[in-house]
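Sharing a structure with you now.
Left out: one protein chain. Kept in place: all the others.
So that you can tell them apart, the chains are marked A, B, C, D and E in the order they are listed, and the count of residues begins at 1 in each.
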Amino acid sequence: MKLGVFLSEYRADSTILQRLSPEKLGIILVGNGVYHAAIKEKGQSSQILDLKANFYALKEDLETRGLDASKLDSRVKPLSYGDLVDLIFNEYEKLIWM
Amino acid sequence: MKLGVFLSEYRADSTILQRLSPEKLGIILVGNGVYHAAIKEKGQSSQILDLKANFYALKEDLETRGLDASKLDSRVKPLSYGDLVDLIFNEYEKLIWM
Amino acid sequence: MADVKLAFIVSKPPYKSEVPKLGATHAMAYQTVEILLEEGDTVTPVLCYVGDGVLNCLKGQKAMDIYGITSTETHLKNCLLVDLDVYVCKEDLENFGIQEDQIVDAEDMGAEKKLQVVPFETIKKTVEEAKHVLYF
Amino acid sequence: MADVKLAFIVSKPPYKSEVPKLGATHAMAYQTVEILLEEGDTVTPVLCYVGDGVLNCLKGQKAMDIYGITSTETHLKNCLLVDLDVYVCKEDLENFGIQEDQIVDAEDMGAEKKLQVVPFETIKKTVEEAKHVLYF
Amino acid sequence: MGTLTIGLFSALVGSMNYDFALKLAEAAVDKGHKVNLWFSSNAAGSPLKGQKHLKDYSHGETPLRKLIEKGVEVCTCEACSLARGVNKTNAIEGVQWSAMHWYLAKIHGSDRVLHIGGE
Partner (left out) sequence: MGTLTIGLFSALVGSMNYDFALKLAEAAVDKGHKVNLWFSSNAAGSPLKGQKHLKDYSHGETPLRKLIEKGVEVCTCEACSLARGVNKTNAIEGVQWSAMHWYLAKIHGSDRVLHIGGE
């Protein structure tokens, strides 16, 4: 299963993702989910980034929040709305918004 | 400080309450906050109930959710909307909804 | 002519948000969708309660008496009456110590169908077999 | 003739909810409240950012360019321009590794007032001294 | 008898915070207290009149009109309502229209304030 997950919150319960353990998992950080890509707490990156997945963060939502798209955690790839459309149609068959 | 806190969610970050540590703290469980009074996880009561506080749960919101107001954790006192009005005016000076 | 399988996953407790209720009502709509589809096309949703979502399934909800709105329990009964498959995650029920006799049934309305308490593995398989997932 | 002190506590990050923004705009309204009060009566809010709420204070927010809506940064600048006391919790900024030069100022608009980075103890005292608390 | 001001930020339908606020206001008025009710954020969409009372949904119009009759002062944030398409011509009669300072002024004269800021 190729599952694309939109994570739109900073404090979200994402245990369902480990439980579903899809073969291919893409985590697309949007809305306040983008803090996972750009903010550390006590020097530690978000645990979300430890999941076995491809990570993306919406540039527009980073910039809205004063976060620098060029200074993300190295595991996260910034993308635009246009890139997101291609990602949805080309890489992932099922989508979840959480 | 006499602080009355309305807790309306089941998964809420309530660390602010420990940080504020008021002399008198009342925690009024309303909405989905009432699960703290009636539901255990892995046999354990909610950690909220370990705070040094007086606990109340709104009967109407318990019954709405199929929870039995007569089977609450012994630390929690069920009350009605009418009781709540008296509590607000007589027991607590400042109110927080979270 | 095709059947499209959908997984509806409800993960939030009832009432604090309209969303869990709408999981049930949107799934129920499968019953009338044929009027908008080509001959022979169908949609088959499976409604799955996981995590805190299993709290939707407690019986005895008095939302109508108290707040004048249809309870989530009534929506679940209606799901059973229209023969929808409704799964409730066994492990999550156990986590809350909820027994099977505490969850909604529609026996009083003459439904034979029941909520099906299933291991998460079954819900995972439902998601894998579905063409689309709707996460409530 | 009385002054009523209010503590506005913003604990949520910006944009995922309108609520944190409304903390700033409601606090700012103290400036015009006298038209509705008796002579000599005043309201004095202190706007406090704690927990994830300190993320509201990051500068460089491009909400207007991208989504066409006023940024939380702009609202904060307006608060400083109307001489409101705005506290940002020191411990919570440190938790996120946010430096003082990364938080909003209104120097470009000629404001002398700045966001005040204070220990939580100061915010606690603000809550204790306030007559009412508004938790956003 | 005291004065309670409730600030409500939640939408008419959804979280049931709206139902809570209206029930609390009624309980307080019935005990002889004075109640003020301020709508901002998504609650500012709720003064729209002509709400159809369907049993699957929380309903605001009827209880709100009843509260106003009982002397509860209800006011909506004008800008918040206008942005949502609600204006004086399509709104429930008796709801007041003002800016955020109305809320602060009512708070000034209140014994208790319950600010329901959740969405």
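Basically, a residue touches a chain if its C-beta (ideal position, glycine included) is under 8 Å from a C-beta of that chain, and two chains touch if they have at least 3 such contacts.
Not measured: the values here are computed from a predicted model.
*Asks:* Can you list the shown chains that the absent chain is in touch with?
*Replies:* Taken over the complete structure, the missing chain's partners among displayed chains are A, C, D, E.
*Asks:* Quick one: which of E:L22, E:L48, E:V95 or E:V113 touches the chain that's been left out?
*Replies:* E:L48
*Asks:* If I consider the whole complex, including the chain that's not displayed, which of C:D41, C:D65 or C:E129 touches that chain?
*Replies:* Answering carefully, the residue with contact to the hidden chain is C:D41.
*Asks:* Tell me where the left-out chain touches subunit A, residue by residue.
*Replies:* Its contact residues with the unshown chain are 6, 8-9, 30-31, 60-61, 81-82, 84-86, 88-89, 93, 95-98.
*Asks:* Can you list where subunit E touches the absent chain?
*Replies:* Per the touch rule, subunit E residues meeting the hidden chain are 11-15, 41-42, 45, 48-54, 56-59, 61, 79-80, 82-87, 90, 119.
*Asks:* Could you please point out the subunit D residues that touch the chain left off the display?
*Replies:* Against the left-out chain, subunit D lists 15-18, 21, 25, 64, 67-70.
Methods note: only the chains that are shown with their structure count from here on.
*Asks:* Chain by chain, through touching neighbours only, how many steps does the shortest route from subunit A to subunit B take?
*Replies:* 2
*Asks:* I need the chain pair with the most C-beta contacts, please.
*Replies:* D-E
*Asks:* With centres defined as the mean C-alpha position, give me the subunit A-subunit E separation in Å.
*Replies:* 38
*Asks:* Tell me, which residues of subunit D touch at least two other chains?
*Replies:* In subunit D, 132-133, 135 touch at least two other chains.
*Asks:* Residues of subunit B touching 2+ other chains?
*Replies:* Those would be 8-9, 11, 13, 31, 60, 95-98.
*Asks:* Touching pairs of chains, all of them, please.
*Replies:* A-C, A-D, B-C, B-D, B-E, C-E, D-E
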